[in-house]
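This view holds just a subset of the chains, kept in their places.
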């Protein structure tokens, strides 16, 4: 369970948000929304610990993520604007390494199955450099299939994907939530969820004075 | 822990072997830079002999530095570095693995090719052996120190040349003692030991401190 | 014979020159042969992989392929 | 030779032709090399007198000079096919250029290696910054540059065209490079000119040397064609005719 109190971030000389407090319990999806440039990516990177916020605390299972450091990272799967795959390695190799680094190696069969599920059958042996925009994204998303991390933080995971892949990804997110995990994601699309709770958080820079809107939980 | 170290090491070596030419390219860069000097300076035997150790070391510095530029940059550009930072492993360990892979692929070949280029400068056999030994101890120090610079200049435009600005001054001690050992060996034998003690000390110090510093630099650069 | 092998005391130079020359050419020949063989087997494998894969791919592709049904 | 190469410009047509030519060139090469070796080792004097006395080590000439000549000739071939490829956009020319490069690099290396081994007894040093040696070294770098660039790019078409352009730029530069190291001081260029006309060499040396050159030339044909066949196969691997070939040859 992720617990954020009084978070504030500024980039350049703009205050993006402040006094932001919310919680993401298990079995919950937090959908962060907002216009382009409202600070979604900034918030997500702060939640991962990649960016140090100006104020506020972020706690995971009751402990500050700064203190948890590597222990927090083990519980976390972050998916950013960049895919995080090596263009010179094949999809299979990329995923094999990703699993080893998470200290949870799985067999090649499991990886191949996952790649097939995401629609990359026949492309497992190509360096990812040779894949199209959307196929690269799919390779990166295969990490979601293999992951056991309880917390997923996904920054616009739907871009560049075709309709099939979008469906599959929505399904994966729903499974993660159903299995007791938490997901924080940004997207400009809607995310249907059949089980568990969707919270929405809207970052709105329009009025500078009032604190940014809080959570409005909504059962799906 | 060790499995992760090993995995990063294997990954980087695999990546390099995917592009086998990369490894060779560093080597040829080294050879070419060394071959350029006689063309600019003239080819008198004694002058070349005096010049030899210095040129070889400067070329090694440049080759190591140029190759270092890509040490983290490739991972940074495609987002895998972000993922490495979030792996739940001590970052310094991962850095050490990356540096080791880098040295095996770019430093070690330089050591092995050194006799060939020494020939071009008419160096004596003893001088060649001393040069190989000095390079073997010195080039890992270059890689380690360079890693800090590479981490600091990550994602900056013109990173390559900024890196050299930061790093080359730090390379000076290695250069002085490395080239010094070779020069001295040509004059009177057996006096090269102090040089090697010092180079060894640099290596130990760098092994302990550089990965920590580079890890800290990486965190800053990614913020 | 010994005289011939010694090449007037320059055996080292003469034989390493000739040895390297014909050695390298030999290596090139062997390398060309083996790469011809590996190319052939690789393509043979590719062909074999492609032909039977058609069937299972069509079958397995049914569920994922149905979603992307042609317009 | 007024062969209409365009007729054979299709890889599919050239593959079997090359296959039939290889044994011929290989056979001729073997015969010529053996003749040259026999002649060179048993029918020539052990010592050379004259203005430039040399002992047995001068026999290195029988591999050194042919290797040096082949290295230069093959670079011309490489650049030539590259130019043809860029102008006419024929796939086979690029493959030809690519097939030539490794053999050329090997001969360049051999010229350097044998030259160094000759230099030690003759000049007392393995290496000197003599213009000829230097330009041979630079030629080696050009070959390596071509190969490195080609293999650094994995999109075949881009690799072919980029490396071809490099080969042509290199060809334009070669005379300039040669001029500059052959006469680093333009004030007294003529004085430095090297003497080297084959006519001054004794026939008993010249003949095996030329025989060896022809032998290696023939060998180059065989090696280049063999490599070309491999390249054609792997590049055309999804064509029907390749499958037939594979089915036939891979028994």
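Here the chain labels run A, B, C and D in written order, and each chain numbers its own residues starting at 1.
Here, a contact is a pair of C-beta atoms (placed from the backbone, for glycine too) under 8 Å apart; a residue touches a chain by one contact, two chains touch by 3 or more.
As the structure is a prediction and not an experimental result, all values here were calculated from the model.
Whole-complex chain count, expressed with the shown labels: A x2, B x2, C x1, D x1.
Following the convention adopted for this analysis, only the chains that are shown with their structure count from here on.
Chain A and chain C, compared by their mean Cα positions, are separated by 44 Å.
In whole angstrom, the spacing between the mean C-alpha positions of chain B and chain D is 35. Counting partners per residue, chain B has 19 as the residues that reach two or more other chains.
Among all residues of chain A, those that touch two or more other chains are 127. Those residues of chain B whose C-beta lies close enough to touch chain A in the complex are 3-4, 7-8, 11, 14-15, 18-19, 74-75, 77-80, 82-90, 222-223. Residues 19-22, 24-25, 28, 32, 35, 38-39, 43, 119-120, 122 of chain B are the ones touching chain D in the complex.
Against chain B, the residues of chain D that register as touching in their complex are 116, 125-129, 134, 137, 141, 144, 147-148, 151-152, 181, 184.
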